[in-house]
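Yeah, one chain of the complex is gone here, protein chain that is, but the others are all in their spots.
After this line comes chain A, so read on.
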Amino acid sequence: MTPIASSTASSTSDSGVFDDVVRSDSSLRRFLHGLPGVDQVGCEARAAGLGTRSIKTTAKAYAIDLAIRMVDLTTLEGQDTHGKVRALASKAMRPDPADPSCPATAAVCVYPDMVATAKQTLGDSGVHVAAVATAFPSGRAAMDIKLADTRDAVEAGADEIDMVIDRGAFLSGRYLDVYEEIVQVRHACGDAHLKVIFETGELQTYDNVRRASWLAMMAGAHFIKTSTGKVQPAATLPVTLIMLEAVRDFREQTGQMVGVKPAGGIKTSKDAIKYLVMVNETCGPDWLDPDWFRFGASTLLNDLLMQRTKMTTGRYSGPDYFTLD
């Protein structure tokens, strides 16, 4: 604990509320395992129930525009090229070239080596550049490499860093290691915002999702994010519900707001609207803002645009009229 004491002090959670909790591995474990258990059946039923709300006409138009503004337009493939990232960045600034009233997305999300390219295209458009760092997606690398990865991305101009936690350490109960890792990466981020990816598909239980959420928030995460998109299942409604409850409870306790980002597997406007309903019903309208809720997605944007076009033209649109990426 001692080597990183200084970086701990610089995190957002330096108000001292959790000083006792993070003093030792055992106190941290006591706190995390003392969190109330998740009622699995109740949680899934609640998530499914919220998914049945009917959102139509003007409310739907509002929801679709809001969802577009919340999209982190993502490309995280080994085959990414500079050209593809430039195309994606152009799309993020102007998702529907035929309709100037269509809002821009929140950010583009790329690997660190593509940050400079994305930044160059986006300029001062207001669309952020998010970079996945810390040996994404597995998180299996030495600490100094993860930190160097993060610093590289920030120096290249990344506004947001998406880090992955060490799931192996988390699942074997070494919570303090995970905590310290997040704190150090947060420190390496400087002014960039930090999103912490749990890879909920690997955390096995809902209880673990709740624990990981609190752990990351105590360590100073600006955002907590479900998945890398590389593991199935990725984002689901129940998992996101647990994370939303965690950020709500965290604000009640500390007064600080933390954002939530479900990522992976959200492909249709209908899905996206279900998430927005859940955000509003769980956390309230404060979170209905791109600063506090994001979608990590690539194909979702096209479906949102097709639905938007359907609402403005009154006829069904088709994938031929939108770019593939």
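Assume a contact is a pair of C-beta atoms (placed from the backbone, for glycine too) under 8 Å apart; a residue touches a chain by one contact, two chains touch by 3 or more; residues count from 1.
Going forward, contacts and distances are computed from a predicted model.
Think of the chain that is not pictured: of "2-oxoglutarate ferredoxin oxidoreductase subunit beta", "ABC transporter permease", "Aldehyde dehydrogenase family protein" or "DNA-binding XRE family transcriptional regulator", UniProt labels it "Aldehyde dehydrogenase family protein". For chain A, the list of residues touching the undisplayed chain reads 314-321.
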